[in-house]
Structures are given as C-alpha cells and as structure tokens.
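A single protein chain has been omitted; all remaining protein chains appear in their positions.
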Amino acid sequence: MELKKNIESKIVSKTIVTIRFSDVDSMGIVWHGNYVKYFEDGRESFGLEHGLHYLNVYKNGYFAPIVNIECNYKNPLRYGEKVIIETYYIDSEAAKIIHEYKLYRQSDNELVATGSSTQVFLNVNGELQLTIPAFFEEWKQKMKIK
Amino acid sequence: MELKKNIESKIVSKTIVTIRFSDVDSMGIVWHGNYVKYFEDGRESFGLEHGLHYLNVYKNGYFAPIVNIECNYKNPLRYGEKVIIETYYIDSEAAKIIHEYKLYRQSDNELVATGSSTQVFLNVNGELQLTIPAFFEEWKQKMKIK
Amino acid sequence: MELKKNIESKIVSKTIVTIRFSDVDSMGIVWHGNYVKYFEDGRESFGLEHGLHYLNVYKNGYFAPIVNIECNYKNPLRYGEKVIIETYYIDSEAAKIIHEYKLYRQSDNELVATGSSTQVFLNVNGELQLTIPAFFEEWKQKMKIK
Partner (left out) sequence: MELKKNIESKIVSKTIVTIRFSDVDSMGIVWHGNYVKYFEDGRESFGLEHGLHYLNVYKNGYFAPIVNIECNYKNPLRYGEKVIIETYYIDSEAAKIIHEYKLYRQSDNELVATGSSTQVFLNVNGELQLTIPAFFEEWKQKMKIK
C-alpha cells in the first residue's frame, strides 16, 4: 500500500501562479479561501498535462464534482509572490479522483500549504457512480497505475 | 427629458449588505472590484421588488447581459460596515435596461459610491434585440413609465 | 471526552446567507470554493454573538490565522437559495479555536455541507502561542466550557 502510494505519487503536474493584489486580505497576506483557486489551477494543469481534464471527463458522459476539500496553511503568501503548485494523483479503489497539493513560495522554496481534493462521478442524469467509469479505468492503465 | 428622468428615478429599490472580511484588501478597505457585486445585489433586490428579475426576463425568452458598468468611488468602506445600496431604474428609448446605483455607509449616511449598469436583450439564439421586447414594454406600462 | 464534546457543541450561532448570481459556476451550482466564504460568515456571526470576534482577539494582542480548513459537500446550492449556516465551537486543550459548520438549504432543511476550521494564536510579533492566551481561558470560563 505504502509502495503503491509512492508509485502513484509520481504522477504530478507543476504550475506557477502570481499572487494578485485582490487575493490579499487586510493582514497583507493571501486570504485563506483563495487557496481553493490555486488548487483548481493545479487540477487544471494536471488535467491538461495528463489527459484527465474536466472536458475529458465531460466528453465521456460524466461530471466530477468536488465532495471534499482540505487545506493546511503553513506559511503566508504575499502580493506579487509566485507560488509553485504541485498537484499529485492519489489512487483509490473507489470511484473517485483524489488529488493532493503542495504549494511552495518560488523565491525561497518554502512550503506554504498542503491540501487535498476528492471528486466523485455523476452521470448526465446526476446519478452518483459507485463503480469506476470505463474511461477512467483506461486512463489508469495508460498511466500505468494498474 | 429632465422631468421624465425625475419621474423615472422614483422607481428604486433599497437593500443592505454587510462587508465581509474577504471583501477587504491590504489597505484595509473594500477592494474596488467588489463594488460590482454590490451593484448586482442591488439589481437582484430591484428585480425581486419590481418584477424585473433575471428569471422574469429569462421566462419571457430573453437574456439581459451587462454591456457597460461604471463605478465612481467617493469614500472607502471597511470590514463589518453596512452599506445601503439604492438601485434606480433609468428609462431609455433603446432596448436596454439601465440602472444607476447610490451606495451609502449606513452608520453615517455618507455617500461611498455611485455607478451605473446597462443591459441589452438577447433572444434564445443569442441575437441582439434592437426593438424593446413586448414583455418589457408591458412592464414599463405597469410601472407607469409610459 | 464524548460527553464534553456534547456540552461544547451547544455553543452555536446561526446565520442565513442568500446565494449570489456570482457565487454560481457554469454547472449552475455554487462553486465549491465559495463555501469558505460562508464558513467565514458563520464565524463572523459566532464571534459577534458570543464575544469571540476577530476584533476581540486583536484587542487582546493576538491574531488568529486559519491553519486548517475542511469542507464536505453533500448537496448543491443554487442561485437565489438561502443557506442556513450553523457554526459550532469545539473545545480543545491546545491553544486553538476550532469550529465546525453545518450548512442547510433553508427551503427544505436539506444538509448541503459540513466543515471545520482551526485557528491558532500569534502574538503581535507573529510568534505562535503554544499556551492558551489568558483572554481565551477567560472566555471559556465565561462560556462555562471549563
């Protein structure tokens, strides 16, 4: 299990975002709720790079809504700083897409936040899928996860 | 024209919004882009009160996208303050919905911003309507604008 | 411990938020990142009602930054709906403020999301406090938590 996780965690995508003035709160640091946007930027980057984009999911007849988000804040981010977003794929035997995130301040490589997101699959009628959709099994095989 | 405008400007709706922590920037005041949300809150209030809601427009077969926004900032707003949003209907002979906004700080009735928005009508095929839709003419009559 | 938790969970605050058009994404439901704002609305309401507001904390010489956020999404929220936000205080022996959140759709009392937040204390020099600040111990006593 541990080994498997190590293998899986090699599937990663990296993207960089510059902190906007409007992302920062009255304490002069990024408002904590904005990290959810950075996770989304990471997921977008991951999807485009590894063929697991929202549009791929949709084309195959599914939606993949977020059912869980978690974020741990380690160090503040400030206006104008660049943040490196690493988005990992974490495999699961359930019909879920699980990502973990590591955010680093680019200037000093300081870890600023970690987090995770879990998505489930709904078909076009909005019904929750309890088994892994065929296209997602194929994606796992292509990615050598199984 | 001036007289007409005076009559029209009696059609108004008032709503109150409390400033969120996340609305405030690193200067400790509401980030200027957030006023567009307050205008939307005002339009929502106006639409519900006077029967010109987004959903009324949609039910009649139209969309009413914003084509122009303007905002003049007079005084800052801070976290926790309450802002009174007055939304006026400004009549036009064109196929447009025009609103003007006046925002006051509730605690001292200070004018904090003024602004305006202009919406046009698109039919379900996304085609711009150059003549005033029937339902909107009826609304004007009901409101004694014409 | 379990008993204690039951007692603690009686300290709650309730507030209601109306879903803005700009809170909704292209799926027609509230974008998941916006729930963090609703949690903040809940915390604001809790703080004002029970004397544990951001400003009380600040007045006593501390900041209380968020170090963890979690949200579980159960049911979608749509534009115009009203959401009831229940914010609970969860006691801890650590120098932390922990809240749990339950969000209900007002129209049918359906549970739409649950979540939690954890805050730590920093003094004015930005140093993490490992022991509970005196003002917070007093607050707990006043609230009959201890």
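Letters A, B and C mark the chains in the order given here, with residues in each chain numbered from 1 onward.
Convention: a residue touches a chain if its C-beta (ideal position, glycine included) is under 8 Å from a C-beta of that chain, and two chains touch if they have at least 3 such contacts.
If you're wondering where the values come from, they're calculated on a predicted model, not measured in any experiment.
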| note | Sole touch to the unshown chain from B:N68, B:Q106 or B:N123: residue B:N68
| said: Among A:R20, A:K82 or A:K144, exactly one should touch the missing chain; which is it? | reply: A:R20
| In chain B, positions touching the absent partner | 27, 32-33, 36-37, 40, 63, 65-73, 76
| note | Per the touch rule stated above, chain A touches the missing chain via residues 20-22, 37, 40-41, 44, 54-55, 80
| query | Where does chain C touch the missing chain, residue by residue? | reply | 21-22, 24-28, 31, 33, 79
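What we mean here is this: only the chains that are shown with their structure count from here on.
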| task | Please name the chain that ends up farthest from chain C once chain centres are defined by their CA atoms averaged. | result | B
| Chain pair bearing the highest count of C-beta contacts | A-C
| message | For chain A versus chain C, what separation do you get between their C-alpha means, in angstrom? | response | 24
| query | Whole-Å distance, chain A centre to chain B centre, using C-alpha means? | reply | 37
| Can you list the residues of chain B that touch 2 or more other chains? | 21-22
